[in-house]
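All protein chains of the complex are present and in place, except for one that has been dropped.
Going in written order, the chains are labelled A, B and C, and every chain counts its residues from 1.
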Amino acid sequence: MPHYVLTLSCPDRPGIVSAVSGRLLRHGGNILESQQYNDLATDRFFMRTVFAADALLPELQASIGELAHDFAMDWSLRDRAQPRRVMLLASRFDHCLADILYRWRIGELPMQITAVVSNHPRDTYRHLAFDGIDFHHLPVDRGRKAEQEAALWSLIEGTQTELVVLARYMQVLSDALAARLAGRCINIHHSFLPGFKGARPYHQAHARGVKLIGATAHFVTADLDEGPIIEQDTQRVGHHDTPEDMIRIGRDIERRVLAQALRYWLDDRILLNGHRTVVFAV
Amino acid sequence: MPHYVLTLSCPDRPGIVSAVSGRLLRHGGNILESQQYNDLATDRFFMRTVFAADALLPELQASIGELAHDFAMDWSLRDRAQPRRVMLLASRFDHCLADILYRWRIGELPMQITAVVSNHPRDTYRHLAFDGIDFHHLPVDRGRKAEQEAALWSLIEGTQTELVVLARYMQVLSDALAARLAGRCINIHHSFLPGFKGARPYHQAHARGVKLIGATAHFVTADLDEGPIIEQDTQRVGHHDTPEDMIRIGRDIERRVLAQALRYWLDDRILLNGHRTVVFAV
Amino acid sequence: MPHYVLTLSCPDRPGIVSAVSGRLLRHGGNILESQQYNDLATDRFFMRTVFAADALLPELQASIGELAHDFAMDWSLRDRAQPRRVMLLASRFDHCLADILYRWRIGELPMQITAVVSNHPRDTYRHLAFDGIDFHHLPVDRGRKAEQEAALWSLIEGTQTELVVLARYMQVLSDALAARLAGRCINIHHSFLPGFKGARPYHQAHARGVKLIGATAHFVTADLDEGPIIEQDTQRVGHHDTPEDMIRIGRDIERRVLAQALRYWLDDRILLNGHRTVVFAV
Partner (left out) sequence: MPHYVLTLSCPDRPGIVSAVSGRLLRHGGNILESQQYNDLATDRFFMRTVFAADALLPELQASIGELAHDFAMDWSLRDRAQPRRVMLLASRFDHCLADILYRWRIGELPMQITAVVSNHPRDTYRHLAFDGIDFHHLPVDRGRKAEQEAALWSLIEGTQTELVVLARYMQVLSDALAARLAGRCINIHHSFLPGFKGARPYHQAHARGVKLIGATAHFVTADLDEGPIIEQDTQRVGHHDTPEDMIRIGRDIERRVLAQALRYWLDDRILLNGHRTVVFAV
């Protein structure tokens, strides 16, 4: 039996769970997982439900659509077997790119990679097997950033990319592109935000003498390093660790934090709650 | 509006969520939190729901009872404002006892402490303020363990104790008492089970040369150190750590693991699934 | 045989270890532990050595003093059996104070507590056994902070206090007092610095939507929340955690981070390296 994922958020009021589960039952859906969260501060309700059904009948979709209208829901309903379309952007450092490709290859990350895009040439990644994934070299030449972004956007549209992953892509997106990709562009920042925003965070961390370093996966917004946080982790460092040691230790944190955020997104576990996220982690 | 907690488990089949949420809605209950888990291996369904309602009407209780019968549910429905009745057992080392008392005093652990019981005299804990909590000294004399346990059981019954916490109580319960307390007696074992069962686990850990030590909170069963695990944690140690260092480091792990398990229990977050647990942690 | 701790730092040059170990050997000292660190960026050398000797002979002290002069060392030599004199300052929240007192009582923290000082009255801590430790209530009245600090300083001097621990003492020290206590006043800040400096860090953390919260033990300087960091730790939180939940979770982090920093200090494991620290953690 195919599995479907329904996610929704709406103003809280009695009867949401009953209405949703009632409709699913009526159309032959059997709930396998369900998670809910009421944000008491904003009075908003969030839900993610996985259910099995013979097929995603038009009647079921219409029925949920009707409900969504009544409850003023933001919602999405998706066939779990249908892989999401994801584009990977990288620059010179390829540890996150290599890690995502490896996890994808062995089946950890069920997705369709629409393209790998870099501002560095293909040869930068000569050790990585791309298995037929399209590679695009989009260099960012001085004064021609707008053209590069236009090419990138055209590629995103042309490939029907649903999610863009900045896998240590070291270019700042323009406000316009960030706005266009709102809620569907994940970046990995190499610090435990909000500490050490901006450039060279490990050098900043070393100068401040912190005892833990971290990494942060967040949605990209026009406000640099201020987007909604999806996932973070930290690791212990000491006085003996140079900025170079921190960069090495940080690579491990970055790749596991970004992979985790990507896994959550692919499984529809991340919902936006203003400039924060609801992550149904389990 | 008062809050209520409904927990249940039953054989999985379509319609459970819809039936439960429908009944709650009909009787004026507004769901605040809900978590579910389907164990696909055993085809059993687990659910915990917190809802607000004007009062726990007899009609609502009857309605849920009816449902429970139809779906063959193990279930419980509880007023969250009604503190659980908990008895604390300790021996010579009082770090877990002191920690639980402190957390209880500042409001972290909403419970009614029915008594502190020890096989050591009151003076052992002369630095701890008991705030009027009854203390019972039940020494375990050679050959008179059955009598001590009879006194203990009578105390448990007499105080309507719902949960017994072995806060580093260094006496092994008899099979009979363990059976009587099935599912309502939590122990803290000072190792990362199943490693280092039995006595002197930190000395065992030192001898084996492990690089992390841990602690395990579990339900007590007749099978020593084999009961369903509720919570575990670990901490890094090194070659320089003696068994005494491990005992010191372990105290911190033990007290936070036991407090966490107790908090889960008090908030009805632990359900039994055979000899394993479902812990709705969030 | 008594144990002694020698700590030193000086400009790096060949022969330091040889000179130090040679002098110790000549005077009958047997090295038990030794740790060194060369900061290649500043070319400064740091060392901590524990040695056993029949007694701390004047000849040994003179010999080390001579060496210290030749190598331009900052140094200290201490009998490990001589407990350090520590003053504890607290305010309304007493979880760090209670934790330190407990650890001290069971022998985890070998120190002489010279006094507990609070801007709140003794009754605030009525559940804590002070075991004869002096308590001083030094309220901070509007416009009379200078007087309060004068009384505090007089107490520090009068009791020959070596270290002042701000155990969630919620008063900002004046620049003058901070300067006087340079290198011997440890504060616990309830955030993972440099994130969320200043007031109400857990509310700041909640508003930003971070997925981990933390605490930081640091030396107090005139520059608020900018002093050299000694120890930090973090713990996972989620969208479901309110600021109040974070405060609860944070209490556990704060007390273990502060206790760890204090333990390091008592064992002469912390050396200053500009506005950073060298912590010989093991």
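Here is the rule we use: a contact is a pair of C-beta atoms (placed from the backbone, for glycine too) under 8 Å apart; a residue touches a chain by one contact, two chains touch by 3 or more.
This one's a predicted model, so the numbers in the text were calculated from it and none came from an experiment.
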{"item": "Which displayed chains the hidden chain touches across the whole complex", "value": "A, B, C"}
{"item": "Touching the absent chain when the full complex is considered, from B:Ser18, B:Ser118 or B:Gln232", "value": "B:Gln232"}
{"item": "For subunit B, the residues touching the chain missing from this view", "value": "37, 39-41, 192-196, 208-212, 214, 228-234, 238-240, 242, 273, 275-279, 281"}
{"item": "Residue ranges of subunit C at the interface with the undisplayed chain", "value": "13-18, 21-22, 24-25, 28-38, 281-282"}
{"item": "Residue numbers in subunit A that touch the chain omitted from display", "value": "95, 98, 102, 105-106, 108, 126-129, 131, 238, 240, 248, 252, 256, 282"}
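Basically, only the chains that are shown with their structure count from here on.
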{"item": "Equivalent interface positions on subunit B and subunit C, same or different at half", "value": "same"}
{"item": "Intercentroid distance (Cα basis), subunit C paired with subunit B, Å", "value": "36"}
{"item": "Subunit B residues counted as touching two or more neighbouring chains", "value": "282"}
